[in-house]
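Report on one structure; see the data block that follows.
Shown here: the complex without one of its protein chains, the others still in place.
When the chains are written out, they are named A, B and C in that same order, and each has its own residue count from 1.
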Amino acid sequence: MSFPRVLERLVQLPVVLFGVSLVVFLMITLTPGDPVEIMLADQRATEEQAAMLRADLGLDRPLVERYLVFLGNAVTGDFGLSFFHRRPVIEVIAERLPATIELTLVALLIALLVAVPLGVAAAVRRDSWLDRGLSALSLFGVSLPGFWFGILLILLFAVQLGLLPVGGRIPFDAEVPRLTGFLLLDTLAAGRPDAFLRALSHLLLPAVTLGLPAAALLARVIRSSMVEVLAADYVLFAEAKGLPRRRVLYVHALKNALIPAVTVLAIEMGQLLGGSMIVETVFGWPGLGRVVVESIFARNYPLVQAAVLLYAVIYVLLNFCADLLYAALNPKVRL
Amino acid sequence: MSAVAAPLPALSPTGLALRRLLRNGTAVASGAVVLGVALLAVLAPWIAPQDPTDADLFRRLCAPAWHGETVEPGFWLGCDSLGRDILSRLIHGARVSLSVAALVVGIAAVIGTLAGLAAGYLRGWTDILVSRLVDTLLGFPYLVFAIGLMAMMGPGLHNIVLALVLKEWIFTCRVVRGETLAAREQDYVEAARALGCSPRHIMLREILPNVLSPVLVVATFRMAYVIIMEASLSFLGLGVQPPTPSWGSMVSDGRDFLVDAWWVSTLPGLCILALVLSINLASQGLRDAFDPRLHQSS
Amino acid sequence: MSFTRRGALLGALAAPAVIGLPRAAPAQRAAREVRVGFTQDALTLDPANHRNRETQTVIRNIYDGLMARSPDMQVVPEIAESMRVVDAATYEFRIRQGIRFHSGDPLTVEDVKFSLDRLTRPNAMGGQTSPRRDLLGPLEETSILDERTVRLRLSQPWAPMVGILPAQEIVNRRHVARVGQDGMQTRTDGCGPFRLVDWRRGEAVIMERFADYYGGSPEIPPAGPAQVDRVIFRVLPENATRIAALLAGEVDIVNDLPPSALRQVEASRNAQVMRVNGTRSFFVSMNVAKPPFTDVRVRRALNHALDKAAIISRVLGGTATPLRGVMSPDSFAFNPDLPEYRLDLDRARALLAEAGVPQGFEMVIDTTGATREVAEAIAALLSRTGLRVRTQMWEGAVINPTWMNAERRRERDMYLSSWGNASLDPSDIMLPTLRTGGRGNSSGFSNAEVDRLLDAAEVEPDQARRREMYQRAQRIVSEEAPWIFLWLPQDLYGVSRRIEGWRPQADSRINLHRVRIVG
Partner (left out) sequence: MREPLLRVRNLRTVFPTRRGPLAAADGVDFDIAAGEALGVVGESGSGKSVTFLSVLGLVRPPGRIEAGEIELDGQDLRTLPPAALRSLRGRTVALAMQDALSALNPSLAIGTQVTETLRAHAIPVDPRTEAVRLLTRVGIPDAARRLGDYPHQFSGGMRQRAMIAIALAARPRLLVADEPTTALDVTIRAQVLDLLDELRAESGLAVAMITHDLAVVAERCPRVMVMYAGQVVESGPTAEVIAHPRHPYTRGLTESLPSLDDPDRVLHPIPGQVPDLAALDAGCRFRNRCVMAVAGCAQPVPLLPAGEGRLSRCIRAAEVTP
């Protein structure tokens, strides 16, 4: 079952990319609002100037041709110029992507740190008040609109308590050379643990805001697969061997319970990546999501197209990684 | 190990599940909350104490009744920034939030179930087509997809429903397809096939009843997401048209007054919380009751 | 495995407490640093390659212009030492001596000519044409008279010329040659009070004091190098977050403070509200081509029906000046003697009845997310006449072009909109919005006399006569009432009490050259 699965993913990538590119292209071109009009909104542009600009951008050509040109360029990594940044799309995305990925990863980590103990505890004491209380608490996460929760966190932790910063990624005096764009790595690479902590403190509130809903979902998944696993004979057998409870729960049970969670994790990571724009707006986080939303509103087609394609690639790759991880966790599947 | 299972009086699986459900106090209580909200929504025009769109700037941000100072009699939960009664807006907002959630999830469940059945049972090109479509849509981040579609169609209730349905159906579809693939190999399906039943009959009469309970669980679970989604779209200015209140847009509009008049945005926030929580707990109860795998004696 | 996980969890929980400590005392910053919580990131750092106020604000701290605007909106020389009006279409500027760019290169008349050519000549920016080109209107040629003097020649007299110059910055021609067109987007070499340290896209623009600064315009004291070591524009688009950053002491100035935050900021110990009349007049455009708005009685009725004072005092916290017409009272061309449409619901109902508009008649006000609250308030107040007025939300990208096109707006009723210009010159306010076919004429207003007056004022060199023409045009517009005239909002800023020497100005620039830290 292993080899066909890899093959399936490899086939999936171009198909999904093609589908996504087609959908996004259609979506964008069918959207009312003309980028040229928006770009010239505040100017005394004549119709000729507008037509020239339109020709410059290739907007005057037929749909099919535009799509094919877009595809052709995309294959060679050329996504054109971001209208309102007046710079290559690739550049804009490249400088924003690390911030989003860093935020997403930390959010995911927080989600795991919350979800794993919560899910395990709830499963072990299934149907106890603890189980209900914890699952109610974890559901809290799903029910909070991110923008509202984020603002509340800011008011509490930054304004009232003064413990954490309001927004941004790192204060100026903790700046380090950005080799990777991931500040947690860059600060360590620069040998600045103080800067690392500052960067982490900036990450905390947005990551919690972003990660909590994911934590709720993950906790549910882990709880239900733990419930199943805990009923398995090998857990009883492990207990009968006299193993410490921690080892029974976190090695024997959790390792098997995580197998179904891995797939959910990959999907959730994809959703977090694409769902970060609201958190990025609230916390002034310089990530990709914000640019994408701004670009949708500004009809900045090339950037939206490229970003959505990128999301799709990441999605497929994440699933691929999930398969690998699945195999790593599950010895029955060997690639 | 043989231990617990004692024979229970014969009951249909659904009957058993319902029984388990009714014995689950949390599920019943949260189900009651959901039904209560639904009732509020249906009866909104008759029970809302004020006209939810009646603005009076002199009532701007007046406080809830328990606050003492800037209270307007008859406006129990205070007023929003245009002096509209928050209680009435909450009651009417339940209409929008709940009907968006129910419509989206309902339509998505129907589409997703049919597509999933077809893909899982017919296999072949149908499956490839459906699966690739599902993959494609999964590849889109939800919010980007919704924002893109809303930008394309313009804001408004119908468009929200449409935009969300276009993404939501895949979640049901994936589940149903998986269940159908499994059911396909089951004896009862093989027997039906051997009897010469048409694929349509097998899908709708034989397999469908067996996949309904996971569909139900997925649907209730997704409702929570849809309510949050509507709120997020409102935050980005792509929500329902004013002055129609929705809980999401109320939270979003009130966020500028979080410090001066916390109730404007917090009360609808709490309503969302309570509803989503109830839906989730009810769905958890449903799943516990209907998922047979959790009830095998071990 | 379980141990490490537990350890990490504890670490994560403990982190805030640990990290919180260094932040607790923001006053202990080593460098004198002023931070601005800003709604938008700069789109580019090339002064010639944008049409965006926020971008301009950031850039203006790095690059200086020939002329500058004082906080009370007077145009004063900056890089130029003096200006001479040779005739209505010719200006001469004498350039200050000893100005150096951040790179050390001296600023010469060649740089001035190069910068203006780059703005006005087609394809002058590595094949592109500057999007600012048409801002400079009829500027035809910049020529060097001697090593200290440049001459600007216009193709026709154009009075707004001087007012537009503070928004055009002078670049170093050698720097442009060095870094190329693409390099200009991110690498700067201005002669302004601050030099760019780092532009973290989407996050912050960081600048430091330029020690060799020539001092800026002597007419805006105190001249000399900047008084703080470092300046940071931090991008915080969400209102609540920007305010929180101010209250938490993380930033010293925030722009675009919503009126709803007035109380909150005023109540805080470490910040205050500063306000200045803005430059954007707000109005509700009525589609004069669509019945019943074709009838002037209806348009007047709606003007009578709207309780502007209530919205200003309740929703806008008293931070706006009601307008009877188009122009801001701060403009030289303001007409103080316009007739007023008093709040009079009976009169409004009578006028509507006269015009045959039935009770319960439906009207829609189009609006965008940013002005939603005001639009809803207007709709609610107008509905008191017995009309049924509601609002419809749109994206700016959709509704603006719709209303600027006669064909596309045919079915629309009303549009809550605004128009403004930093120079407050009617040439860029009345001409686009009220002349027949003007690019911003959303109501479709067309009046031969107004057209004649506006066209004549455009080429009239005498400012007093221009004013008189514009005032006559304003009276006609007010009587014809193509809009519901609303108000001129104040721009609100939250300002930390630890800084001094800065006040907001109407063109919404935040120039930090003269800011001091006192707290």
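In this section, a residue touches a chain if its C-beta (ideal position, glycine included) is under 8 Å from a C-beta of that chain, and two chains touch if they have at least 3 such contacts.
Owing to the predicted nature of the structure, the values given are computational and were not obtained by experimental measurement.
Of A:R9, A:R132 or A:R247, it is A:R247 that touches the chain left out of the display.
The missing chain, though absent from the display, is touched by one residue of A:A238, A:V262 or A:V282; that residue is A:A238.
The missing chain lies against chain A, touching residues 232-234, 236-245, 247, 251-252, 255-256, 259, 329-332.
By definition in this document, only the chains that are shown with their structure count from here on.
Each chain's centre was taken as the mean of its CA atoms, and the one lying most distant from chain B is C.
With centres taken as mean Cα positions, chain B sits 23 Å from chain A. In terms of their C-alpha centroids, the spacing between chain B and chain C amounts to 44 Å.
Within chain B, the positions touching two or more other chains are listed as 151, 154, 236, 255, 258-259. Annotation for chain A: residues 32-33, 147, 151, 155, 297 touch two or more other chains.
Across the interface of their complex, chain B is touched by residues 12, 15-17, 19-20, 23-24, 27-28, 30-33, 132, 135-136, 139-140, 142-148, 151-152, 155, 213, 220, 224, 227-228, 231, 233, 236, 267, 270-271, 273-275, 277-278, 292-293, 296-297, 304, 307-308, 311-312, 315-316 of chain A. Residues of chain C that touch chain B in their complex: 239-240, 258, 260-261, 263-264, 310-311, 314-315, 368-369, 372-373, 375-377, 379-381, 390-395, 397-398.
Contacts from chain C toward chain A in the complex involve residues 1-2, 5, 8-9, 12, 15-20, 22-24, 29-31, 33, 41, 43-44, 49-51, 131, 134, 182, 185, 198, 200-204, 206, 230, 232, 234-238, 240-241, 244-245, 247-248, 250, 395-398, 400-401, 432, 439.
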